[in-house]
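With one protein chain held back, the other chains of the complex are shown just where they sit.
Take a look at chain A:
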Amino acid sequence: MASTDQEQQQPFVTLVSGDGFEFVLPRSTACISKTLAMMFDPSSKFSEALSGRCVLENISGVVLEKVCEYLCYNEKNKTQINVPDMDIPPELCLELLMAADYLDV
């Protein structure tokens, strides 16, 4: 377990899906989600904040991948206008909506 100080310096966080896939994201990107932001907030003393690793049990790897894609997409385009729509496979959209609600994206 890393200490809080090191935690702050750590630029990446790891998201783990319910079926075991791991996604490593830049901290700032992950924190677009308010839930994740709170989770990794160094001032809260939860284990996620200390370890920089978070297991999201109710999100599958496929969905989490799409979520991470969206987060990166959001991060990349946040200063621009007129960005192209992100491609979302229709079969995933309901689950994605739920995940979005859960993560408060």
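By our rule, contacts are C-beta pairs under 8 Å (C-beta built on N, C-alpha and C of every residue); 3 or more make two chains touch, one makes a residue touch a chain; residues count from 1.
To be clear about the criterion, contacts and distances are computed from a predicted model.
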Choices "Sedlin", "Tetratricopeptide repeat protein 7B isoform X1", "Cullin protein" or "Dynactin subunit 5" - which one is the UniProt name of the chain not shown: "Cullin protein"
Chain not shown: contacting residue from A:F21, A:Y73 or A:Y102: A:Y102
Touching residues (missing chain, whole complex) on chain A: 1, 18, 34-35, 38-39, 41, 43-50, 54-58, 60, 89-95, 98, 102, 104
